[in-house]
Structure formats: C-alpha cells, structure tokens
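One protein chain is absent from this view; the other protein chains keep their places.
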Amino acid sequence: MDAPALRHGAMFDTNELELNMGPQHPSTHGVLRVVLRLDGEKVVDADVVIGYLHRGIEKLSENRNYTQIVLLTDRMDYVAAATNNVGYCETVEKLMAIEVPRRARYVRTIVCELQRIASHCLWVGTHAMDIGAMTVFLYAFRERELILDLFEELCGARLTYNSQRIGGLPLDIPPGWDRKVLAFVEVMTGKVEEYEALLTENRIWLERTKGVGVIEGPEAIALGLSGPPLRGSGVPRDIRKDEPYAAYDEMQFEVPLGKAGDTYDRYVVRMEEFRQSLRIIRQAAEGIPEGPVVGKVPRLIKPPAGETYHAIESPKGELGYFVVSDGKSTNPYRFRVRPPSFCNLQALRRLCRGHLVADVVALIGSLDVVLGEVDR
Amino acid sequence: MIDTFVIPLVKILVVLNATLVAVSYMVLLERKVIAWTQSRLGPMRVGPYGVLQPIADAIKLMIKEDITPVRADRWVFTLAPIISMVPALIVYAVIPFGPTVTIFGHAVPLYVTDINVGLLYIVSVASVGVYGIILAGYASNSKYPLLASLRASAQLISYEVAVTLTLVSVILMAGSLSMVSIVLAQEQARVWYGFVQPLAFGIFFIGSLAETNRAPFDMPEAEQELTGGFHTEYSGMRFALFFLAEYANMIVVSSVATTLFLGGWLRPFPNVAWLGVLDLIPGWIWFLVKSFVFLYIFIWVRATLPRYRYDQLMRLGWKVLIPLAILNLVATAIVKVWWLA
Amino acid sequence: MADDPRKPEDATPHDGDDPGPVAPAAPAAAAASTPPGEVAVPGAAAAPASPRPPVAPKPAAPPPAKPAGAVAARPPAAPKPAAEHPPKAAPPSGPAEPPPPADVPVPAFIARLQAAKPGAVTLVSYFVGDWTIVVPVDRLHEVAQHLRDAPEAAFDFCSDVTATDWPPRAAERFDVVYCLYSTTHRQRIRVKTRAGETTPVRSVTDLWPAANWLEREVFDMFGVNFTGHPDRRRILMPDDWQGHPQRKDYPLEGPGELLLENPQEWLKLKQTRDEADLE
Amino acid sequence: MITSTHYMLLSAALFMIGVIGVMVRRNIIIIFMAIELILNAVNINLIAFSHALQNAVGQVFAIFVIAVAAAEAAVGLGIILAFYRNKETLNIDEMNLMKW
Partner (left out) sequence: MGEAIAFYTLAAFILGFAVLVIATKDTVHSVLFLVLDFLFVAALYVLLEAPFLAVIQVLVYAGGIVVLYLFVVMLVNLKRPPEAHQDPRRRTWLGFGLSAAILAELAAIALYSSAGAAPAGPAAALPVAGNTEQVGWLLYTRYLIPFEIASMLLLVAMIGAIVLAKREL
C-alpha cells in the first residue's frame, strides 16, 4: 500500500465540514437555511438559502385593487405589520397626491413607534435567548402584550392589523385610546431599565457580543444595510429624520449611533431606540390634534399613470415601496417592496466569516431579520 | 451484629432513596424558581401547585419509546447513561450529613462511611463520570453528538483540574483527606473555610458550575448551536438517566461545597458564643439548609446569565481559574508553614 | 362597492376570434415537457435555466394601425380549461414618464451627468417629486460609476434594483430600475434602462455589493440576463424551477393545472425531464 | 492465606497478557493499552511487597510508575495522532519508516 500523497498540514478529519443550519433550526427566526462551511470550529463561508416562505405577494398584488393590497402588506413583516400598512398607504397617497389630515398623521406616527417598540421587544427577547439569557425573553414578551392590547383596541387584531386606509385611517381612534397609550409609555420606561440591568453590563453578554461581526460605516452602506445595523456602524441614516413622513417633522428625538459596528453596538442602538420611540409616542399622544381622519379620496382608487418609490423607517430598516400604475385599471401594474431584512440578511455571509458557530447565531439575532419580509 | 450490618444497610437505603427523591424534586424546584424569576408560575397542573410533577415526568419518561439509532453501538449506547449516573450516587458514601447521634441506644454516625481518602475518592469518582458523556456521543453514531461529547468532556477535564486544586488548599487547611475530619477541623478552628478561603470557594463554585455542565457553561447542550448536544439520540428512560445524572451531580457538588466550605453540619458562625441557641436545630438540618442555598444559587445563575462561547469557556478554565487556584494553594501553604513556625 | 378585481372596467366581451396566432408549435423540448392535452402556456414552457432564445413566436409586432382602444395584440391568452378568464384591458405599451414641468429646476447632478456623458441620458422625467433618468443598456455601468463617484451626486446607497415587464415592447421588454440614494446629500434618483429577455445587462454588484441579491431576485423573477454577476443563481424559487414567475405572461396559478390535479404525473414528467438533462 | 507469591503470580499473568497483546496485535492503540497492562502488573507487585514488608516505599514507587505511564501515554498518543494524520492508518506494520 503506497503512502497516500503527503497532505501537508491537513488535519485528519477536520477537512472542511459542511454544517446545515436550518431551515428547521431553533435560532434562525423562521425558515432560513445557512449552509456553513467550517474548518474545525471556524466558519469559512456561509451560504444563505432563502425562499422557503415565498408567497409571491408582488405577483398577487398585481391582481388586486389598491385597497385590498393593504391586507397583503400585513403579512410581510408580521412582527411590525402596521408599519408596512403605513408605508404602502403613504406611497399610494404620494402617487395620487392625496393630502392626509394632521390627526391621521399623528395616529400613524404613534402606530409606527408602537410597532418599533413591539418589534424591538421581540428582537431583544429572542436575541438574548439565543445567547443563553432566558429571562429577558419572558420580560420582553410581557411588555409586547401591552402593545398588542393597544392595537386590538385600535383595529381589532393582534397580528395582521389592516390598520390604515389610503388617505388616512378606517375609523377614528376609540375615545381614551391616547390616554391608554400614555399610560403604556409610563410603564414601559421602567421596563427598558430592567432589560438593560440584565444585559448591558453583563460580563458574559459583553464577551459574547463585543467585537462580533464588526462592519465599518462605508462598507455597511455599500452592502445595503439599513436601520439599526447601519446606525450601529455610526452612519447617521434615519428616514424619519432625512425624509420625514407622517408627523415625524413635528417630533423631537435623537437618532442613536453606534461606534464600532459590532453586535454590542447594534444592541445599544436598539435599546436607545426604545427610549426615543417612547419619547416620540409621548409627544404625539399628548399633542394629537382634533379633526377628520380621512383625506379627500375618490371612492374608486385609480391613481394616474406613473410610478414612484417611497421609503419609510421600519423597525428593521428602510422599507421601500415601488408602485407603477398604468392610469386605466384599479390594480397596480407593478408592485415592488424593498424589504430591509432582505438586504440586511445579505450581509450575514460577510459578517460571519472567521467567526465560530455560536457567533453566527448571535449575528442572525443582531441583524433582526423576519423571514416573512425576506421571502415576500 | 446490628451495628455492623443492619445500621449501615439502613443508612445506605435512606441515603440512596433520599437522593433519588431529592433529584426528582430538584427538577421541579428548578422549573419553579426559573418560572418565578421570569414572572410566570411554572408547572401548576399536576397536583397542588405542581407538586406531583416529578412523578408525572418520571412516568412519562418510562412510558416513552426508547429508540436506539440504527448502527449505533447497542451495548455502549445503553451503558453510557448508567456510567454517568452511578458515580453521582456512590459519592454519597463519604459525605457526612451530621455528627454521631445515638438513636435507641446505638451510636449511629450520620454518614455512611468515613474513609481517610474521602475527598480523593470523590474527585476520582467524578472523573470516571466523564465516560458517560464521551460514550454517549460516540455511541449515537452521528456527527453532532460526537462533536458535542468531545467538547463536553474536554470542558469537564479542564475544570476538574481547577476544582481539584481548590480542594487541595482546603486539605492543606484541614490537614486530612477524610471528610468528617475536615468538618471537625472547621469545628475545632471555629470558623468555616468558606471565609478563610474565599478565593478557593469562588473558584470551586465556578468550576463546579462548569463541571456539571450548568448555567453559563452549558455549551454542550446548547440547543441553539449544535442540535441538542450529546444526548440528542436518547429518549425515554435512558434520557431520564442522563437528565437525573445532571441534577444528581449538582446535588453532589453542593453537598461537597457545604462540607468543605460551609462547615458541614456546623451551625452558622460557630465562633459567636451567644448564637448558641442555633445549636438546638440538629446538625443535619443545617447541612440540608446550606446545600439547598447552594443549589438555589445554581438555579438562580442559570436563570439570569447568558452562555459562554466554547473557546471563552476553555480560556477562562485554563488561563484564569487554574493559575488562580495554584496561586491560592501556594499562598495557603506559605501561611500554613509561617503559622506553624 | 369595491370593484370586483376580475372584471376590468371596459373589457369588451371576448368574442373568441382571437386575432393573434396562438403559439401551439412549441419547440420540441417544450413539447416533450408539455403534458398531453394541456395547451402550452408560453410562459410556463420548459425554459431551461439559461435564458432560451425567444423560441415561442411572439406576436411579431403589434399591428401598425393599432385601433384606438380596441383590443390590441394582447399576449395569446390561451383558453384555460379552468374558469374562462375575460381578457385583461390592453396592457399599456410603456411606462408613463412625464417630462419635467418648466417650473421645477433640473437638479445639478443630472445636468453635470449630461455634460460629462453626452448622449448617455436618453430621457429625464419628473413625477410627484421623483427624478428618473433613462439610460441605454450599454452605457448603464458607465453612468452608474459616475453617479457613485461624482462628488455632487455621491449615490453610495443602492436602495433597490427591480424590473417592470412591458410585454408589448417585445425587443426591450423589461424596464430594469435602480433606485439610488446618497447618504451625504440626502437625495434620491431612479436610473432606468430598457432590456429584452436576452440583452446582457452589466451587473452593478462591483459598484454596490448591495445589488448582489437584488439582481439575483430580478434574474429569478424576470429572467433579465445580468452579466458579470458573482453568483447568478435563483434566490427565491427552487433552483430547478422552470420559467420566471413575475413576468406578465406567467399564469397567476403557477406551472399549470397538471401539478394541482395529479401531482404524480407531474412528478413523473419531471423525472423524465431530469433524466433528459442528465444524459 | 494469601501470600505475596499469590500476588506475584497474578502480576506475572497480567504481565504475560500484556506481552502477548504487544506481540500479537497490529493496532497500535491496542499495543499501547497492552503496555499499560504491563505497567499495572508491575504496580501490583510493588504494592503487594510493600504490604508484605509493611514498608510504604513500594507505594511511592508505584506513584512514580503511574507518573511515567501518564507521560508515556500523552507523548505516545501525540505520536499516534501525528502518524495517523499522514498515513491514515494505525497498522503498526506500516510504521517502518524512520522519517516520512
């Protein structure tokens, strides 16, 4: 038996091991499959496979009229459904140049910020759970329940809200709803301190997140990151400030920025966003004006021929809608959604090179992706 | 006749059954305590306040189908849980629950036996426990459990070194290996070694957390990364054995810690005279209270702390705990020699 | 009352005398794959992964004298055994790109771009506040490079890459749309280019890595032929999927009724096609 | 009555089994284990005579034997790993090259 070719340095059984993470995996937040090529414990390459939750929302919407599409947008980012509704309705209002009354814009701001808090609650719960801290998950979901109750009162549903209409709101807010929102804000401010007490100075948490998945500003922009992952790298990009929509131009709030662009900074940015959202909600709920909640909208919505792209700041990042209308039919000719999770997830391959398997789990958590939005 | 055969037999029976009951109720205690920290109730359905839950779990695991993966090494597959459970139980032979007590005229020492290599006996039996994990990973004949079992055993062995070094510094203080004489030395010195050797106590606590694969060091069973760790392929009674072995080890570690650092059956603050009233409570109750406190901290740590990554865990073991333990040992030796001179 | 989506407003009842030649003569490969008794639906024909040459004869060109409003040569909507589909209204032949009104000044970077690259910008359009420029396919990469690097443009954030399908414009069927944003100047622009099913469109992934997945999705959904893309695979649909779902002529129900009615036969058929590929 | 000759015979038998193992088997790991058996046989003898002569010197040397066995096992297994890395086999007959 001749000696096999002397493979210099090739370890006996740790040539590149391929590990399939998902699509059925506890920490991939939905049906996401990551094919990891490992050299020993280090990740050499991570090929992200998506498409398991593709329902063809864009193709479906070309066969529905403008009012029915609001339902479809609920099912994309099901963690922050109301934000999708607001985004879509604003795009069509921009297309038809409809002026939305101030009261509706205030309610929309409150709804968007409540959704941001609910989404961040779910994020901090699952992210901490992936890294081992079980308790934060329960606390975060206790608070999220409060928000779901508020939405149940506003639009009767807890997950798929269908909370907006083109031109404003379907119904005025129930009496006393804004006082309930203010009560929620009082409760929530204390609770954010609770999460931070458990995690922010926790040595093990720091060791698991500091320096993991570092990405600088320019590269983050080039990779198309948006929202907290982009601001975690220090890029001051927030559509609520740059291209204010709803009633954000009348709100005072800061945009938290990270420094090193690692998982810890993304964590700190989102925790700070909790507080900023509460601040916005307090201002909006206190200053909500009287007046109608629906603008002048023709009974049959048929936008003029033309196309537009309108983006809003969803909890995950820049959520953009590109609607093309042919001016003749009540269905959009082309309906395209730019999902933030889709572009943020693309960075996973670059981020987890050279890290360990345990870090990949932390990175997926820190990018905060929702597969309903990625696959559409 | 009675003293030589009947009493030891009764003691053995009592200790074994008490341990098995304690282990199953440890499971319930853990679920309840973690539930309370997470502002929820924990198991409430079986029996009043979920008290009968362990029995329900035991029955469930017994009834469940016991699957052996195809082409798995059948013998080794069955042997592994037994190997991991047995050491945890036989360690109780040397743990002193209380001083010698006279019942119905017979002097009954409240420990099964007292051999003069007591502490070494515990450490060596614990080191044999590693086989259970390695063989479980090997016998399940699939990639993930193999990886998980290698990592788990590497973690166990490296933390065993740190724990043994802390035990040596306690032996240095007590001057003997036998557990009973260690407690007597603490009684005679009228101080708990936990106060005299705080560093050793801390290292022992962290090391024992890692040794029992718990809390921040539960890498091997980390469901999030490798799917389920070394007992993925186990189900039914065999899985129950593994599950109970982990809790039995936890109780073993806490009773050893109580004996070495918290003064066994001594009442708190033995040096404070006017606390004499505490003596009314018999010694073994003190022992149980102290180990319960230690167990409670185990569970509390699990509820709050996130998990270390595997390389950080090994780095902490080798580069932090072992040097500190050696330092502590040398310091104790110097103090002892200087004290004697 | 919300209008029933299926019955468009001014649909003249379909009188069956469909002027456009139905395309029965699908190529041999398609025939082998076309389940017997099922009229080949061109979009679902066995288009191998690589963009096949336009084998299925399209209606050559819309008859020159398109009667105003009359049903033009719409795509051969083959009569479906399922519920009879009333023909959709005549699809518009191209996007509405209104020229910029006089009072709105052309932004500096567009003027500078037109100066720097004469003839690169064929059309500038302004609608509800969005600026759009149309660029020929071969000069797309050059314009994109300029927009990213020019200091006054500095479009460093590629928001979105998508496409719109205008079947009547057979040769330049797709409108590939690049939505760019500049994080420094906080301004947006949409660069559009016309491309047919096979015209090579140079990928901009080297300029913006963000475009990698976005272009993969456009390729997956429309079949636009991106060249120079690092790994051009399908992203949402299964790798061996036939056809490009978001094309207008791709039926909403998917690859035809065979899969829904008797999946076994569809599977058998798929096996035969896989074996055919293997040899 | 169990005298030290009984123990000597036991350790001799164990020693024999070890030698047979070394000579007959080809798998190098089994050979290493056989060597461990031989060392154990030596230990039994040491401790048997230490017990017979009521002198703890035998046990001290038994500890040294265990220390040496540990060192030998560590380095030996290191060599086995290095060898397996290049030759993909553990058959002792193929270890006939001094340098590969």
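Letters A, B, C and D name the chains as they come in the text, with residue numbers starting at 1 for each one.
Here is the rule we use: a contact is a pair of C-beta atoms (placed from the backbone, for glycine too) under 8 Å apart; a residue touches a chain by one contact, two chains touch by 3 or more.
Given the structure is predicted, the values throughout are model-derived calculations rather than measurements.
Novice: Of B:128, B:278 or B:327, which one is in contact with the hidden chain?
Specialist: B:128
Novice: To test your reading of the contact rule: which positions on chain D touch the chain that is missing from view?
Specialist: 1-2, 5-8, 10, 12-21, 23-30, 32-34, 36-37, 40, 43-44, 47-48, 50-57, 59-60, 62-64, 66-75, 77-82, 84, 89-93
Novice: To test your reading of the contact rule: which positions on chain B touch the chain that is missing from view?
Specialist: So the residues of chain B touching the missing chain come out as 73, 75-76, 79, 115-117, 120-121, 123-128, 130-131, 134-135, 137-138, 146, 150, 153, 157, 177.
FYI, only the chains that are shown with their structure count from here on.
Novice: Centroid of chain C to centroid of chain D, CA atoms only: how many Å?
Specialist: The separation of the two C-alpha centroids amounts to 76 Å.
Novice: What's the distance between the Cα centroids of chain B and chain D, rounded to whole Å?
Specialist: 34
Novice: In whole angstrom, how far does the Cα centroid of chain A sit from the Cα centroid of chain C?
Specialist: Computed value for the inter-centroid distance: 28 Å.
Novice: Using the touch definition up top, name the residues of chain B that touch chain A in the complex.
Specialist: Residues 34, 37-40, 143, 216, 218-219, 222-227, 302-312 of chain B touch chain A in their complex.
Novice: Would you tell me which residues of chain A are touching chain C in their complex?
Specialist: Result: residues 50-51, 54, 56, 58-60, 63-65, 67-68, 94-95, 97, 218, 221-224, 226, 235, 237, 242-243, 300, 304-309, 311, 318, 320, 322, 324, 326-331, 333-334, 336, 338, 342-343, 346, 350, 375-376 of chain A touch chain C.
Novice: What residues of chain C sit close enough to touch chain A in their complex?
Specialist: Residues 2-3, 5, 8-9, 88-89, 91-92, 95-96, 98, 127-130, 132, 156-160, 162, 164-165, 177, 179, 183, 186, 188, 190, 208-214, 221, 234-238, 245-246, 250, 252 of chain C touch chain A in their complex.
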